[in-house]
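Apart from one protein chain that is not included, each protein chain of the complex appears where it belongs.
Going by the order they are written in, the chains are A, B and C; count residues from 1 in each one.
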Amino acid sequence: MADSLDHLNQRLLRFARERDWEQFHSPKNLAMALAGECGELLEHFQWLTEEQSSTLAPEKRRAVAHELADILIYLIRLSERLGVDLIAASDEKIAINEARYPAHKVQGDARRASEYDD
Amino acid sequence: MADSLDHLNQRLLRFARERDWEQFHSPKNLAMALAGECGELLEHFQWLTEEQSSTLAPEKRRAVAHELADILIYLIRLSERLGVDLIAASDEKIAINEARYPAHKVQGDARRASEYDD
Amino acid sequence: MADSLDHLNQRLLRFARERDWEQFHSPKNLAMALAGECGELLEHFQWLTEEQSSTLAPEKRRAVAHELADILIYLIRLSERLGVDLIAASDEKIAINEARYPAHKVQGDARRASEYDD
Partner (left out) sequence: MADSLDHLNQRLLRFARERDWEQFHSPKNLAMALAGECGELLEHFQWLTEEQSSTLAPEKRRAVAHELADILIYLIRLSERLGVDLIAASDEKIAINEARYPAHKVQGDARRASEYDD
């Protein structure tokens, strides 16, 4: 794992072990916890316009930063439990997306791949 | 941003710009997209037992790795748009959790902070 | 349960039993499945403006209707497993919200209850 992600991974392993919490950290449970944090992220934006979401007050931005952190934290735990290299998987996925959405074909048009007429 | 996250961030900026997709990438929209990917992650685990979720077949594990990548991808885009340092925010959040859940108090007990009797 | 919800509940019980699927329908799993469907709902809206979301093409509206149905289906199964009266709980929750957000105090202002200055 990358140095900074690995640093976080080590802190999180220690955190879970000190508290005897690894027993709760099945991938199934970690996926649920991650989704729970996603819900908290959404709640910050649900009544805002897109414009307002781009110009958050400092205090709100700080709260959102902590929700993003919560999500990254569970992503790292899940990757550790499943033996997944998050960075490598992300590079692969971007390559897949580059092929699935060729720039010339999807200029300024954000439908799903299956919704484009060939 | 850390080198590997910064590498992904640069690829993602280029990806969005080549396709004139930045117009869709308000933080509000990115948060929705991230949550959409969380839903896809959950679907892989919803009927599995915790045990089964820890022993995925290679093909399933690969699919899950791509869902984790999708989530990281949106996390990085969101952080870029909001000017959030994901790693720093995560270090802060772990410190907050260490204080909120002192090891001696929560051994083997995974309730929410507010559910512990003092 | 209300007549129409009860009708759906009976169809869903029969559906699960005919397939020997009740074994997978712990409340934990059903909650995950419900959240998975929420993710699918979000994906229909993530790149749309609020305006576009109010004026869906018929085919898109039909797809969204089926996502809403999927969510209701899991809500009904969860209520059945937990012995919850969905309608009564909803009436209670609306009453709680009416008290928590008095009309005179929150006119045209959609922050969370805790964010209002007293």
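Points to keep in mind about this one:
Going forward, contacts are C-beta pairs under 8 Å (C-beta built on N, C-alpha and C of every residue); 3 or more make two chains touch, one makes a residue touch a chain.
Here the structure is a predicted model, which means the values were calculated and not measured.
Contacts to the hidden chain, counted on chain B, fall at residues 28, 31-32, 35, 43, 47, 49-50, 110-112.
Looking at chain A, the residues touching the absent chain are 24, 29, 32-33, 35-40, 42-43, 45-47. Those residues of chain C that touch the chain absent from the view are 2-5, 8, 11-12, 15, 18-21, 23-24, 26-29, 31-32, 34-35, 38-39, 41-42, 44-45, 48-54, 56, 61, 64-66, 68-73, 75, 78-79, 81-87, 89-94, 96-98, 101, 103, 106-108, 110.
Note that only the chains that are shown with their structure count from here on.
For the copy pair chain A and chain C, the superposing rotation over Cα atoms measures out at 180 degrees to the nearest 5.
Homomeric contact chain B/chain C: same residue numbering on both sides for over half of the interface positions. Centroids built from CA atoms put chain C at 24 Å from chain B. Residue numbers of chain A whose C-beta contacts span two or more other chains: 28, 31-32, 35, 49-50, 110.
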